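This report refers to the structure that appears directly beneath it.
All protein chains but one are shown in place.
Showing chain A:
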Amino acid sequence: MADDLELRFERTVQAEARIEPRDWMPDGYRKTLIRQIAQHAHSEIIGMQPEGNWISRAPSLRRKAILLAKVQDEAGHGLYLYSATETLGADREDLTTKLIEGRQKYSSIFNYPTLTFADVGVIGWLVDGAAICNQVPLCRTSYGPYARAMIRICKEESFHQRQGYELLMTMMRGTQQQRDMVQDSVNRWWWPALMMFGPPDAESTNTEQSMAWRIKRDTNDELRQKFVNMSVPQAEALGVTFPDPDLKWNPERGQYDFGSPDWDEFWQVVKGGGVCNQQRIAHRRKAHEDGAWVREAAAAHAAKQAVSKEGAA
(Lines give C-alpha, C1' and ligand atoms only; values in the text may rest on other atoms or scores of the structure.)
Protein backbone atom coordinates (compact mmCIF):
# COMPACT_ATOMS: atom_id res chain seq x y z
CA MET A 1 0.00 0.00 0.00
CA ALA A 2 2.68 2.47 1.08
CA ASP A 3 4.68 1.31 -1.92
CA ASP A 4 1.76 2.22 -4.18
CA LEU A 5 1.60 5.70 -2.71
CA GLU A 6 5.32 6.15 -3.08
CA LEU A 7 5.19 4.91 -6.64
CA ARG A 8 2.38 7.26 -7.55
CA PHE A 9 4.26 10.19 -5.98
CA GLU A 10 7.43 9.32 -7.91
CA ARG A 11 5.48 9.06 -11.17
CA THR A 12 3.75 12.40 -10.61
CA VAL A 13 7.05 14.14 -9.94
CA GLN A 14 8.83 12.50 -12.87
CA ALA A 15 5.98 13.46 -15.19
CA GLU A 16 6.42 17.12 -14.16
CA ALA A 17 2.91 17.17 -12.71
CA ARG A 18 2.09 18.97 -9.46
CA ILE A 19 1.84 17.57 -5.96
CA GLU A 20 -1.11 19.20 -4.15
CA PRO A 21 -1.74 19.59 -0.38
CA ARG A 22 -4.05 16.55 -0.08
CA ASP A 23 -1.77 14.22 -2.04
CA TRP A 24 0.38 11.70 -0.23
CA MET A 25 4.04 12.75 -0.06
CA PRO A 26 7.17 11.35 1.61
CA ASP A 27 7.93 12.83 5.04
CA GLY A 28 11.32 14.00 3.81
CA TYR A 29 9.69 15.88 0.93
CA ARG A 30 7.24 17.58 3.30
CA LYS A 31 9.99 18.55 5.77
CA THR A 32 12.31 19.84 3.05
CA LEU A 33 9.56 21.98 1.58
CA ILE A 34 8.45 23.37 4.95
CA ARG A 35 12.07 24.34 5.67
CA GLN A 36 12.63 25.88 2.25
CA ILE A 37 9.34 27.78 1.90
CA ALA A 38 9.51 29.02 5.50
CA GLN A 39 13.05 30.29 4.96
CA HIS A 40 11.87 31.92 1.80
CA ALA A 41 8.99 33.60 3.69
CA HIS A 42 11.33 34.70 6.49
CA SER A 43 13.66 36.21 3.88
CA GLU A 44 10.84 38.35 2.48
CA ILE A 45 9.95 39.61 5.96
CA ILE A 46 13.51 40.27 7.15
CA GLY A 47 14.19 41.75 3.70
CA MET A 48 11.75 44.56 4.49
CA GLN A 49 14.24 46.03 6.96
CA PRO A 50 17.27 47.02 4.86
CA GLU A 51 15.10 48.92 2.40
CA GLY A 52 12.60 50.07 4.99
CA ASN A 53 15.61 51.78 6.53
CA TRP A 54 15.41 54.42 3.74
CA ILE A 55 11.65 55.09 3.46
CA SER A 56 11.68 58.06 5.82
CA ARG A 57 14.73 59.56 4.09
CA ALA A 58 13.94 58.87 0.40
CA PRO A 59 15.09 61.98 -1.48
CA SER A 60 11.99 62.53 -3.64
CA LEU A 61 8.30 61.88 -3.07
CA ARG A 62 8.16 59.65 -6.13
CA ARG A 63 11.01 57.47 -4.78
CA LYS A 64 9.38 57.41 -1.37
CA ALA A 65 6.14 56.10 -2.90
CA ILE A 66 7.98 53.47 -4.95
CA LEU A 67 9.97 52.28 -1.95
CA LEU A 68 6.95 52.16 0.36
CA ALA A 69 5.02 50.15 -2.24
CA LYS A 70 7.95 47.80 -2.70
CA VAL A 71 8.37 47.05 1.00
CA GLN A 72 4.61 46.55 1.21
CA ASP A 73 4.87 44.01 -1.65
CA GLU A 74 7.50 42.14 0.33
CA ALA A 75 5.13 41.81 3.29
CA GLY A 76 2.60 40.42 0.80
CA HIS A 77 5.14 37.92 -0.52
CA GLY A 78 5.85 36.78 3.02
CA LEU A 79 2.13 36.31 3.51
CA TYR A 80 1.71 34.19 0.34
CA LEU A 81 4.66 32.03 1.34
CA TYR A 82 3.53 31.49 4.93
CA SER A 83 0.15 30.45 3.48
CA ALA A 84 1.88 27.98 1.16
CA THR A 85 3.79 26.56 4.16
CA GLU A 86 0.56 26.16 6.09
CA THR A 87 -0.81 23.88 3.35
CA LEU A 88 1.91 21.46 4.44
CA GLY A 89 0.67 21.45 8.03
CA ALA A 90 3.00 24.12 9.44
CA ASP A 91 1.73 27.00 11.57
CA ARG A 92 2.63 30.64 10.91
CA GLU A 93 2.96 31.60 14.57
CA ASP A 94 5.27 28.65 15.16
CA LEU A 95 7.41 29.55 12.14
CA THR A 96 7.75 33.12 13.41
CA THR A 97 8.87 31.77 16.79
CA LYS A 98 11.47 29.59 15.06
CA LEU A 99 12.73 32.62 13.14
CA ILE A 100 13.15 34.88 16.17
CA GLU A 101 14.75 32.06 18.15
CA GLY A 102 17.28 31.55 15.37
CA ARG A 103 16.10 28.00 14.66
CA GLN A 104 15.22 28.79 11.04
CA LYS A 105 17.28 30.83 8.63
CA TYR A 106 16.66 33.60 6.14
CA SER A 107 18.74 34.78 3.19
CA SER A 108 22.03 36.10 4.55
CA ILE A 109 22.07 38.97 2.03
CA PHE A 110 19.83 40.88 4.45
CA ASN A 111 22.57 40.90 7.07
CA TYR A 112 24.41 43.53 5.06
CA PRO A 113 23.69 47.18 5.92
CA THR A 114 22.08 49.78 3.61
CA LEU A 115 24.43 52.76 3.95
CA THR A 116 23.36 55.09 1.13
CA PHE A 117 20.27 55.62 -0.99
CA ALA A 118 22.06 54.02 -3.92
CA ASP A 119 21.83 50.76 -1.97
CA VAL A 120 18.06 50.88 -2.54
CA GLY A 121 18.66 50.85 -6.31
CA VAL A 122 21.42 48.24 -6.15
CA ILE A 123 19.29 45.94 -4.01
CA GLY A 124 16.52 46.27 -6.60
CA TRP A 125 18.88 45.55 -9.48
CA LEU A 126 21.29 42.92 -8.12
CA VAL A 127 19.61 41.38 -5.09
CA ASP A 128 16.17 41.16 -6.70
CA GLY A 129 17.89 40.10 -9.94
CA ALA A 130 19.61 37.23 -8.15
CA ALA A 131 16.34 36.36 -6.44
CA ILE A 132 14.60 36.23 -9.82
CA CYS A 133 17.28 33.91 -11.24
CA ASN A 134 16.83 31.69 -8.20
CA GLN A 135 13.06 31.82 -8.26
CA VAL A 136 12.03 31.61 -11.89
CA PRO A 137 12.79 27.85 -11.95
CA LEU A 138 10.66 27.54 -8.81
CA CYS A 139 7.62 28.60 -10.85
CA ARG A 140 7.82 25.02 -12.18
CA THR A 141 8.62 23.39 -8.85
CA SER A 142 6.78 20.16 -8.08
CA TYR A 143 4.71 21.45 -5.13
CA GLY A 144 1.66 23.27 -6.55
CA PRO A 145 1.01 25.95 -3.89
CA TYR A 146 4.70 26.93 -3.87
CA ALA A 147 4.87 27.11 -7.66
CA ARG A 148 1.75 29.29 -7.82
CA ALA A 149 3.04 31.64 -5.11
CA MET A 150 6.32 31.94 -7.03
CA ILE A 151 4.56 32.99 -10.23
CA ARG A 152 2.95 35.95 -8.50
CA ILE A 153 6.10 36.81 -6.58
CA CYS A 154 8.38 36.67 -9.61
CA LYS A 155 6.14 39.06 -11.51
CA GLU A 156 6.40 41.62 -8.76
CA GLU A 157 10.14 41.03 -8.19
CA SER A 158 10.74 41.64 -11.84
CA PHE A 159 8.96 44.94 -11.53
CA HIS A 160 11.06 45.89 -8.48
CA GLN A 161 14.21 45.00 -10.36
CA ARG A 162 13.26 47.35 -13.18
CA GLN A 163 12.53 50.14 -10.74
CA GLY A 164 15.83 49.64 -8.93
CA TYR A 165 17.69 49.74 -12.21
CA GLU A 166 15.78 52.84 -13.27
CA LEU A 167 16.83 54.59 -10.03
CA LEU A 168 20.47 53.74 -10.75
CA MET A 169 20.14 54.95 -14.35
CA THR A 170 18.77 58.25 -13.07
CA MET A 171 21.58 58.58 -10.53
CA MET A 172 24.25 57.76 -13.13
CA ARG A 173 22.93 60.61 -15.29
CA GLY A 174 23.13 62.92 -12.27
CA THR A 175 26.00 64.53 -10.40
CA GLN A 176 29.48 63.06 -9.88
CA GLN A 177 28.60 62.55 -6.23
CA GLN A 178 25.63 60.42 -7.28
CA ARG A 179 27.71 58.36 -9.71
CA ASP A 180 30.32 57.72 -7.01
CA MET A 181 27.55 56.70 -4.67
CA VAL A 182 26.28 54.10 -7.15
CA GLN A 183 29.73 52.63 -7.82
CA ASP A 184 30.47 52.41 -4.09
CA SER A 185 27.20 50.61 -3.55
CA VAL A 186 27.88 48.13 -6.38
CA ASN A 187 31.32 47.46 -4.85
CA ARG A 188 29.70 46.59 -1.54
CA TRP A 189 26.83 44.43 -2.90
CA TRP A 190 28.31 42.50 -5.84
CA TRP A 191 29.91 39.63 -3.91
CA PRO A 192 27.07 39.25 -1.40
CA ALA A 193 24.66 39.03 -4.38
CA LEU A 194 26.74 36.19 -5.88
CA MET A 195 26.62 34.42 -2.52
CA MET A 196 22.81 34.44 -2.65
CA PHE A 197 22.95 31.34 -4.86
CA GLY A 198 24.37 29.37 -1.94
CA PRO A 199 27.68 27.55 -1.53
CA PRO A 200 29.50 25.94 -4.48
CA ASP A 201 27.89 22.71 -5.76
CA ALA A 202 30.56 20.58 -4.11
CA GLU A 203 29.55 21.91 -0.69
CA SER A 204 25.79 22.03 -1.16
CA THR A 205 24.18 19.30 0.94
CA ASN A 206 20.55 19.46 -0.14
CA THR A 207 20.92 19.79 -3.88
CA GLU A 208 20.80 16.16 -4.97
CA GLN A 209 17.59 15.16 -3.21
CA SER A 210 15.90 18.47 -4.09
CA MET A 211 16.76 17.95 -7.76
CA ALA A 212 15.37 14.39 -7.70
CA TRP A 213 12.11 15.64 -6.20
CA ARG A 214 12.00 18.44 -8.75
CA ILE A 215 11.89 21.02 -5.96
CA LYS A 216 15.12 22.47 -7.25
CA ARG A 217 15.85 22.43 -10.98
CA ASP A 218 19.33 23.93 -11.36
CA THR A 219 22.47 23.79 -9.25
CA ASN A 220 23.80 26.79 -7.33
CA ASP A 221 26.75 27.22 -9.66
CA GLU A 222 24.63 27.01 -12.82
CA LEU A 223 22.35 29.78 -11.56
CA ARG A 224 25.27 31.90 -10.37
CA GLN A 225 26.84 31.69 -13.84
CA LYS A 226 23.56 32.66 -15.46
CA PHE A 227 23.27 35.67 -13.16
CA VAL A 228 26.78 36.87 -13.98
CA ASN A 229 26.09 36.50 -17.71
CA MET A 230 22.93 38.58 -17.31
CA SER A 231 24.41 41.27 -15.08
CA VAL A 232 27.59 42.20 -16.95
CA PRO A 233 25.85 43.83 -19.95
CA GLN A 234 23.50 45.62 -17.56
CA ALA A 235 26.50 47.02 -15.64
CA GLU A 236 28.03 48.20 -18.90
CA ALA A 237 24.81 49.94 -19.93
CA LEU A 238 24.76 51.59 -16.52
CA GLY A 239 28.40 52.64 -16.61
CA VAL A 240 29.56 50.81 -13.48
CA THR A 241 32.14 48.07 -12.99
CA PHE A 242 32.05 44.98 -10.79
CA PRO A 243 34.86 44.67 -8.21
CA ASP A 244 36.31 41.49 -9.74
CA PRO A 245 39.67 41.58 -11.57
CA ASP A 246 39.05 38.04 -12.89
CA LEU A 247 35.78 38.93 -14.59
CA LYS A 248 36.09 38.54 -18.35
CA TRP A 249 34.32 37.05 -21.36
CA ASN A 250 35.47 33.54 -22.23
CA PRO A 251 34.74 32.97 -25.95
CA GLU A 252 35.42 29.21 -25.70
CA ARG A 253 32.81 28.72 -23.00
CA GLY A 254 30.51 31.43 -24.37
CA GLN A 255 30.19 32.66 -20.78
CA TYR A 256 31.89 35.06 -18.40
CA ASP A 257 34.71 33.76 -16.20
CA PHE A 258 34.62 35.30 -12.75
CA GLY A 259 36.43 35.16 -9.43
CA SER A 260 35.36 33.28 -6.33
CA PRO A 261 33.35 34.94 -3.58
CA ASP A 262 34.93 34.97 -0.12
CA TRP A 263 33.30 31.82 1.22
CA ASP A 264 34.76 32.36 4.68
CA GLU A 265 32.82 35.61 4.88
CA PHE A 266 29.73 33.77 3.58
CA TRP A 267 29.87 31.14 6.32
CA GLN A 268 30.60 33.77 8.94
CA VAL A 269 27.46 35.71 7.96
CA VAL A 270 25.33 32.55 7.70
CA LYS A 271 26.41 31.55 11.19
CA GLY A 272 25.30 34.90 12.65
CA GLY A 273 28.45 37.01 12.37
CA GLY A 274 27.28 39.51 9.74
CA VAL A 275 27.03 43.24 10.41
CA CYS A 276 23.27 43.15 10.96
CA ASN A 277 22.28 39.60 12.00
CA GLN A 278 21.44 40.48 15.59
CA GLN A 279 19.82 43.77 14.68
CA ARG A 280 17.51 42.16 12.08
CA ILE A 281 16.28 39.47 14.44
CA ALA A 282 15.93 41.88 17.38
CA HIS A 283 13.84 44.19 15.16
CA ARG A 284 11.56 41.33 14.10
CA ARG A 285 11.32 40.04 17.67
CA LYS A 286 10.40 43.47 19.02
CA ALA A 287 7.64 43.95 16.44
CA HIS A 288 6.25 40.51 17.24
CA GLU A 289 6.42 40.94 21.03
CA ASP A 290 5.15 44.54 21.03
CA GLY A 291 2.22 43.39 18.89
CA ALA A 292 1.23 40.45 21.10
CA TRP A 293 -1.42 42.45 23.00
CA VAL A 294 -2.95 43.53 19.67
CA ARG A 295 -3.18 39.96 18.35
CA GLU A 296 -4.63 38.80 21.68
CA ALA A 297 -7.22 41.57 21.52
CA ALA A 298 -8.22 40.59 17.98
CA ALA A 299 -8.64 36.96 19.04
CA ALA A 300 -10.61 37.89 22.17
CA HIS A 301 -12.88 40.19 20.20
CA ALA A 302 -13.50 37.55 17.52
CA ALA A 303 -14.39 35.04 20.24
CA LYS A 304 -16.89 37.48 21.78
CA GLN A 305 -18.44 38.08 18.37
CA ALA A 306 -18.81 34.34 17.79
CA VAL A 307 -20.56 33.92 21.14
CA SER A 308 -22.99 36.78 20.50
CA LYS A 309 -23.75 35.40 17.03
CA GLU A 310 -24.59 32.03 18.59
CA GLY A 311 -26.82 33.73 21.13
CA ALA A 312 -28.66 35.54 18.36
CA ALA A 313 -29.16 32.36 16.31
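The definition used in the following text is that a residue touches a chain if its C-beta (ideal position, glycine included) is under 8 Å from a C-beta of that chain, and two chains touch if they have at least 3 such contacts; residues count from 1.
As a convention for this text, contacts and distances are computed from a predicted model.
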- Expected UniProt protein name for the omitted chain (select from "Hydroxyquinol 1,2-dioxygenase", "Tyrosinase family protein", "Monovalent cation/H+ antiporter subunit F" or "Ring-1,2-phenylacetyl-CoA epoxidase subunit PaaC") would be "Ring-1,2-phenylacetyl-CoA epoxidase subunit PaaC"
- From the list A:Ile34, A:Leu126, A:Cys154 or A:Cys276, which touches the chain that is not on show? A:Cys154
- chain A positions in touch with the non-displayed chain are 45, 48-49, 52, 55-66, 68-69, 71-72, 75-76, 78-79, 82, 117, 129, 132-133, 136, 139, 151, 154-155, 157-159, 161-163, 165, 167, 170-171, 173-175, 177-178, 226, 230, 233-234, 237, 283-284, 286-287, 290-298, 300-301, 304
